[in-house]
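Every protein chain but one is kept in place in this view of the complex.
Note that the chains are named A, B, C, D and E in the order they appear, and that numbering of residues resets to 1 at the start of each chain.
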């Protein structure tokens, strides 16, 4: 089956910032993304766990975004600029998809 | 440590269709998969959020399936055929594993 | 934008073992990880679903850990040794990141 | 008709309606207020369990009568026929594709159990009598409309395009529809309510009966949040003609319910409840079934209609209208 | 023995048992009915907190007595010894590997708090007296069985294979077992119940006491769903001999509880409760501990036995049998 090379961007970010990040992705013309909950984690800022939290602060979410390789570099740069001070990380991997025009 | 090349298939699909998708994977002889919840997303069909939903409709889940490269192409094709009209996306990436025979 | 090659380790493991796994990662000097819930799955040991479970037993979680390629092999080996008898799987993929020193 | 205005304003100032409005407003303002999915599910389990238990208990007290059997039959027939009415109305007034018409028709033939619950509270508050078996009527009205909708879709696609096979009602689908969690729980709780007797009922009453209205308020807050979010996003996807359908279809349905209730000789509250069942549209069991059976139908149109327009319409002014109409008999 | 049949059928028609059955049926039919994990955890927090508070309060009212101390001692000893009995029975009647025998034995030596709760409700409904401190006995019976099970596993693996080291009871494991959430909450709520007095108790009673049975019904619905799912999938993995164990082992345990309760001079309800504790098998604390300590043991065998067979057996006909037997004393 014919597949097309795309990039898979994975952003792990603190929950209060999520809406702004998604607005940013929308503005950058990203076609789609999916948000997955995280339940615990550790980073330079120490570890956290979602259990029992009422506030969004102190909780992380993961945003998965499959995009065209030609857009990846610009998006990575602008996203990274948006996030720089925030608690969170961004990574980029290679994937193949079937529907080239969907992403 | 010796590792083996495998494919990681990631399917994001609307929840009501999940059981049928898993039945399909079972029939195709897939050895294993893991389902992860999604909490929000956006695609061509607009955006959605899981909060407060009672019905499965309008909610998405993510299925992760690590499989042998030799099976990947057939499975991608048959899965894609099953899903075509559905809300959702499929992507395929490369990973390495230790236990070759487990997948 | 300049990016650096890293490894993305994805561990799917039964929940009761999670704390020990994280302690192990800490001891191995891993800089960070994120834990994502899983809601259902299938493997050689049969299928499971998280719905309605009260006990941690019978439930799986996914640990995502982005690390330096130079550490990947050792970590894979030691993690695999820790887990061998457990219900779960480990896979390793390639990703790029912006902040080289963060991982 | 002063009494109708009194009735309507009493309804609009009830905590249930106000919490629904709060939810809608919060969602439209993009507030971060939200009810976690697990909690929304728990609330719906509670409400369905409670209504099933109480209904079963009441039927057991009253015994199985001919009028119960007739009412069940009427419910099944209404649920089968209302989709035809809705489908025809959509064809006459909108340009929606056939598959969307069929999907929406299935939603409107089926019922909204929360609208039913809200109406039960209002009717009880006003002191009207209602048959205890109306819960059973609600239960039997959930599924037939789905079959009608699928038949409409298959029929239309048979004429117009080639993918007819995809629409066929296969066995798996039928099982999934009949064994939808909310249906199984409603029927199961009904049967349990029918056998546990007064002793069993009084054991569970402090959970099931007393806090019921309060829980309904929280659930309606959640429904308001979901409906408001749906309106915010779905607004642009529906044309004025489709929007109008969401407001007149409940009245058509209620009309059919009024006639049937009259023919069945139900009490005033019973007639009003049958009207509510006919007027309301499903947003739990049917949407999931439609996603499985009619993947080409656009889910956001039917959800915006059922939850964003018809539900609030019924909750706020529909219920008082139906009660007023029922009391004319 | 008419009274036993009456007792059994009253139990079988209680809302608690019926909701459990509804859950099992829904799961076997593959209905989409499910209770979200977060809600199931919340229900178990509520139930454990309630039972702990009530138990502590009752003990504080009655004061610490010699009979309380003896009962606690008996509980610890029974929990240590019952796994030996179970292990032996499994070796005699099944071909399971030693590590599975040890794991199952630990489950059966420990207790099921929900079975205990259900029994308390039945016994109270029948008007039998029971010692308030039985909750404390339940608490002390949770852990010793785990240690016995681990000792059995270590002993057998010492003889047969080389990975003996992996089985040793390390410090971390012991801490994790003792500090399991359900155990900490039960003990903590017990202590709180013991000090808050009547005033504190009446402050929390509208949440903790009144809706208790209703919550238990929802929890049993969930247990039924999980048990039914387990049966559906686990059925093929257990042989008839293992299956049989899940039905006769509770009777063996209950026998040991009967003798001990008689020796301790407990009231009828107290004897029945001790029998229930001995007859029931854990499916919350022990499975998690076994996954940590004995990763080679197959978790689906022990869960199918404890939750799929022994739990329903005790809930439906076990409890009436134990009460009938206790009332013979």
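We adopt the following convention: a contact is a pair of C-beta atoms (placed from the backbone, for glycine too) under 8 Å apart; a residue touches a chain by one contact, two chains touch by 3 or more.
Bear in mind the structure is a predicted one, so any value in this text is a computation, not a measurement.
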In the whole complex, of E:35, E:89, E:114 or E:208, the residue touching the missing chain would be E:208
Missing-chain contact among D:8, D:126, D:218 or D:324 belongs to D:218
Hidden partner chain, touching residue among D:38, D:72, D:174 or D:317: D:38
Could you pull out which residues of chain D are in touch with the chain that's been left out? 13-15, 18-19, 22, 25-26, 29-39, 42, 210-211, 213-215, 217-218, 221
Touching the missing chain, which residues of chain A? 14, 16-17, 19-20, 45-47, 49-59, 85-87
By the contact definition given up top, give the residues of chain E that touch the hidden chain. 36-39, 41-42, 45-46, 49, 53, 175-176, 179-182, 184-185, 188-189, 192, 195-197, 200, 203-208, 210-211, 288
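One rule holds for everything that comes next: only the chains that are shown with their structure count from here on.
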State the chain with the largest centre-to-centre distance from chain C, centres being mean CA positions. D
Rounded to the nearest whole Å, what is the centre-to-centre distance of chain A and chain D, using the mean of the C-alpha atoms as each centre? 38
Roughly how far is chain A from chain B, going centre to centre by Cα mean, in whole Å? 19
On chain A, where are the residues touching two or more other chains? 36-37, 93-94
For chain E, jot down the residues that touch at least 2 other chains. 32, 34-37
